[in-house]
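The other protein chains are all here in position, but one chain of the complex has been omitted.
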């Protein structure tokens, strides 16, 4: 599958209410995420909270191989039915890439089963992301580490199930560490959490960040789409 | 902690409606589970679906180190608030032992984030449980394998997150296998799924099954009780 | 990488000394493994113990993306230097597929760090392999399970590090189970152990077995070749 179909979902609030964010992401974070992926040849659709069915219709989800999710201020406004729909599709092989503050989204917490809480501080200081699994497809082309000059800080303890594969660990100038690139298999789907992306910083315009996201799309799409595991099923005897 | 406090929760339906089950478990599956644990010195309380707050009050949960859960016909009747309460306590270190058909309970599916569906057949044939992690505390004293003469069959694919530790794998006479003893860490808690225990068979009266459950209680209690991870927390700078 | 370069290594003893084996594999197990892979378009080289440098020269290893290994009677004759060479290449991204009795090969034990011992019985009874990770690339196209009419039995406890991904579990007619498809990441490489393949049965002529091996080749090749991790390296200070 050379070019998985991508659906980028963004709650799209800060960009419309906060001038500083609009300046960084004038067309919304979803368009900033979409641009380099389109350039790389991926078919990309975008969706936002204000759209019909919150942009998460059955058709929209069925038409994607990978869903990228950004949310922050409006997690509670995402309808439970939409979350259940996304959940079912992820268990059926829809790749899911969860960005930054979406660690607290309903869908991520639903998939993880834990609180997903963490420590934070918006100080705009340096973050350095270290590759701890250099042969993982998501680390391809990154080198041993890369930097973001100014970001929000996230710190441990990050209350998640231990990742099936830990790919990136962040160092923060202020003295903290964080498991910033975490991969899980759930049902028939693949889930990747990627930490950077606070709305007041130009993070998604930076090449290494874009590289991680494109790598993660390819990795998450490998599972392939199907129906989620069927209900408990009565089985006839086999030849024993 | 030599004797963790145990709370055994049973939906307690089949034993009151089906004569064949009542004959096997005249005081309910919960009392059959409790008896050997009490003999071994554990303080054991029991709770059932018909009790006030469905037997899952804040006080009942706060007073336990480990919760054992059996349910089958009435998963849907367990109140969502009760499930949230149990979930919060498990993330705060309450050990959880999920038995047999409780793979489809709300609380287990909530913690796993997947469908937890599987294949099944009630044919009362032999099950042999193989120890694949002989040094795990839950396998203590079991030898390389043990048998149950007649049980319901469960087969793969079992739609769960890959266990943090796989302890037991079942062989069924009818030709199937199943991951029967699975351990996970979630939040500050420990969760163990143990397959056997269909209500129409005397499974919980058998010594190796009782041994696994007692071992699992000790293992699950090791996490210790505390508050679940707090909400996202703003952090002051550290000395860098 | 559409067609990784494959090197198939076979100790090639039983086929020359035992008539029953020669009848099943007249050109050696390596050629039986090679045929369907060549048909599928993979470039395949073969090597055997009697060749110069035991078929494991620096050039042979450098020219492969994936190494398939079959051995049984002559593990001890494989030179330690050859094992070290293979080990270095695997840590540098050479995929390694370890078949059947090669669980006791020097290279597999070297990579695992455990005894890799197991239980066995050559009774030629039915084996049924269950897929416990249906979304894993190695399970592609297999369905929920597949059978081998007659095989040697292997049973737990199999003394290996817990697999990074458990893909297949075998059921044996004689009453045993075994973790038959196990995946690990080591260094920059990927390792897959696949159980079936006793020399006195026509296992490698069967389509589902060939399918698993071809899938495993594609999966193992994904890591990509490079140098193994360099020696401890002194690091200059970074911008902090």
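The first chain written gets the first letter, and so on, giving A, B and C; residue counts start at 1 in each chain.
Note that in this section a residue touches a chain if its C-beta (ideal position, glycine included) is under 8 Å from a C-beta of that chain, and two chains touch if they have at least 3 such contacts.
Just so it is clear, the model here is predicted, and its values are computed rather than measured.
The chain not shown here is touched by just one of C:20, C:62, C:207 or C:238, and that residue is C:238.
The residue touching the chain not shown here, chosen from A:12, A:104, A:120 or A:158, is A:158. The residue touching the chain not shown here, chosen from A:8, A:47, A:67 or A:169, is A:169.
For the options C:22, C:185 or C:226, the residue in contact with the chain missing from this view is C:185. Only one of the listed residues, B:85, B:173, B:195 or B:211, touches the absent chain: B:173.
For subunit A, the list of residues touching the undisplayed chain reads 128, 130-134, 144-145, 155-158, 162, 165-166, 169-172, 175-177, 179, 240. The chain not shown here touches subunit C at positions 91, 104, 110-115, 117-121, 123, 153, 155, 157, 159, 161-162, 164, 173-176, 184-187, 228-240. Touching residues on subunit B toward the chain that is not drawn are 93, 126, 128, 133-135, 137, 147, 164-165, 173, 185, 187-190, 222-224, 238-240.
Just so we're on the same page, only the chains that are shown with their structure count from here on.
One copy, subunit A, sits rotated relative to the other, subunit B; on C-alpha atoms the angle is 180 degrees to the nearest 5.
Taking each chain's centre as the mean of its C-alpha atoms, subunit A lies 35 Å from subunit C. Multi-chain contact residues of subunit A (touching two or more other chains) are listed as 164, 173, 185, 187, 238-240.
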